[in-house]
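Before anything else, here's the structure in question.
With one protein chain removed, the remaining protein chains of the complex are shown where they sit.
Letters A and B name the chains as they come in the text, with residue numbers starting at 1 for each one.
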Amino acid sequence: MQLTELSAWQLGDLIRKKEIRALDAAEAVVAEIKTKNEKLNAFLSYDEAVIRSQAEGVQEKLDAGQVLSPLAGVPMAVKDNISTRLYPTTCASDMLQGYLPPYDATVIENLQQAGAVITGKTNMDEFAMGCSTETSFRGPALNPWNQGHTPGGSSGGSAAAVAAGLSWYALGSDTGGSIRQPSAYCNLTGLKPSYGLVSRYGLIAYASSLDQIGPMARSARDCAAVMDCITSQDSKDSTSSDHSTAFKASCYEATTGFNISLKGRKIALPEQALAQVDPAVRRAVSETAAVFKDLGADIVPFDLPYQDASVPVYYLIACAEASGNLARYDGVQYGRQPDNGHEMDLTAFYEHNRSAGFGKEVKRRLMLGTFVLSSGYYDAWYLKALKMRRMIIDSYNEMMRGIDAVLMPVTPSAAPPLYQHEDDPLARYISDTFTVDANLTGRPAIAFPCGINAGGLPVGAQLTGHLLADDILLGLVHAYQTQTSHHEKRPSSARKGEPA
Amino acid sequence: MSEAKNDELVSREVISRIAKLARLDLDDNEQNTYEHDLETILDHFKKINVYDTKQVEPAYHPHDYENKLREDDAKPSRPPQDWLALAKQVKDGCYMVPKAVE
Partner (left out) sequence: MTTYETIIGLEVHTELQTDSKIFCSCSTRFGQQPNTQCCPVCLGLPGALPVLNRQVAELALRLCLATDCSITPVTRFDRKNYFYPDLPKAYQISQLHEPIGRNGQLCLKDFPERVVRIHEIHMEEDAGKLTHDPWSDQSLVDYNRCGVPLLEIVSEPDLRSAEEALDYLATLRKLLMFLGVSDCRMEQGSLRADVNVSVRKTGTQALGTRTEMKNMNSFKAIGRAIIHESQRQIDLLNEGGMILQETRRWDENKEMSFAMRSKENAQDYRYFPDPDLPPVKLDKAWIDRVRQNMPERPEQKQSRYQHEWRLSAYEAEQLTDEPFLASLLEQTIACGANPADVSSWILGEWLQACRSGNCDASDLSVQPESLAKLLEMIRNNVITRTTARSVFTYMLDHQIDPESYVREHGLAMVNDLDDLKQMVASVLEASEQSVKDYLAGKEKAKTYLIGQVMRKSRGKANPAHVNKLVEELLEQHRQP
């Protein structure tokens, strides 16, 4: 039995039943990381000693009879924009090199309570601004399915780690698709939870009204188990939902207590979306619809509202919020600080630190965000986008009445080769067209594997649901995964012990 | 906008003013790049103007939470060293920055 080929849930089961020790799982994953990470560049930081001591700590609690969670002792990875006291948290930016947060994000506290073993911090696009990890200060992560291709982004390191067997599951963050797109590119199941379900306290903000932390794993059932650990009503996050605590139980139940019956469920399929994507993606998503139909669901037509506005509205809002959120990086308190700061005047000091610390894409978005908020442009761009956001929210509320979920592609194609659109930011932005609505509306959305294309790269499908009905999405995908095996496919490079 | 010519969305002057506001020191090359990028991006984004939003309330949040408040309880703070240790330039328990007071 190869431990790294099990699902997180299965591994947790073995540990809980004392068939293996938490340390065995930790050793297995350390060995994998050591052989493969240098090539894949999935982790920005990990520490063998820290991994082992966490595993031993969890084992002690388990031996003492403490009930932690179904995932106790299962090693997992965390995107490098989630604050941890165990590891530096850099957002893959030069700006935060060496920054060791003096506090843990709420999700980290929750995970530790649940007995998680945190292996390290995963690569990402700088400050989560990108869709390929190409904007990482430490260079891109590679797609374990084909190393000439991107694993996606911005949670690309998390996706690469889980797909390559370097971790059983990982946390990502999703502002405009950053969990779902890399999940699709790496054959994973990834959930962008309802806004407010998972605390953002400690998540280094890109765009506060859109950001949400979520699980990336090998099945809906694993995602549900992770949601069960990380969801909480957090008094430290004013945008945290009052329903979080009540929600916890139902999330896990959706994939364990009962197999959701799809009789009477309505799943909408927007034809217009299928018309815009690669044939392989179109075929895979259509086949997915057929599976849901076989399972008893009704497939109904749907029109994505204001589809051409989604990407502009998303980028206008995200960049505006980012220009505020990233203003704090000035080289005074933490992170990258100059040796010769005292020789500069105040403005030069700020300009020097910020220009040297931020990469090209971050600067581009800060310029855009600053522009749309600046005097004379606010109403025409930013306020206009906020109004469009209301129209999009209202339309979804209206159109999804009586519908459980909307099924569509995650991306127009499978993972592109690395650096495909390096000098064409607009082309990159436009590829977010199917993912940003969930963030604009706060709705949950889940990406899941639905096939492999002719080039051997995975293709993903996506379901968008109702606010705080994440459990329904997990249940639907779980039902799908009981009937299909796309999610069980692993890249050949994921085989144990083989260098990536 | 008076700063931008006719149907130009951003000008070089705007770019240099925005860079100042964002405290980014951009060289000529970068200014050219971002002028071009923002122009292209905004030119694509302006299609949202076909939608009439006159009667629409802006959405500041994805949904309508309100009154998330905490009680006025003061809690003891951690030792200042926990934060000051992250900074390179510290003096007398304070962060040190280039001269900002006259």
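Here, a residue touches a chain if its C-beta (ideal position, glycine included) is under 8 Å from a C-beta of that chain, and two chains touch if they have at least 3 such contacts.
Computed from a predicted structure; not experimentally measured.
S.K.: If you put the missing chain back into the full complex, which of the shown chains would it touch?
M.R.: A, B
S.K.: Among the options A:Ala320, A:Met367, A:Met408 or A:Ala447, which residue touches the chain absent from this view?
M.R.: Spelled out, the listed residue whose C-beta touches the missing chain is A:Ala320.
S.K.: Which residue among A:Gln147, A:Ser238 or A:Thr482 touches the omitted chain?
M.R.: Considering the complete complex, A:Ser238 is the one touching the chain left out.
S.K.: For chain B, which residues reach the chain that was dropped from this view?
M.R.: 21, 23, 60-61, 65-80, 83-84, 89, 91-102
S.K.: When the complex is taken as a whole, what residues of chain A touch the one chain not shown?
M.R.: Answer for chain A: residues 82-83, 89, 91, 96, 99, 101-103, 105, 200-205, 207-209, 235-239, 320-321, 323-324, 327-328, 330, 332-334, 342, 346-347, 350, 370, 373-375, 378, 382 touch the chain left out.
One rule holds for everything that comes next: only the chains that are shown with their structure count from here on.
S.K.: Using the touch rule from the top, collect the residues of chain B that touch chain A in their complex.
M.R.: Touch list, chain B to chain A: 1, 10, 14-15, 17-19, 21-26, 30, 34, 37-38, 40-42, 44-49, 51, 53, 56-63, 65, 68, 70, 78, 82-83, 86-89, 95-100.
S.K.: In their shared complex, at which residues does chain A touch chain B?
M.R.: For this pair, the touching residues of chain A are 99-100, 102, 195-196, 209-210, 235, 238-241, 306, 308-309, 312-313, 315-316, 323, 327, 330, 332-335, 337-339, 341-342, 344-352, 354-355, 358, 363-364, 366-368, 370-371, 374, 376-377, 381, 383-391, 393, 425-426, 429-430, 439-442, 467.
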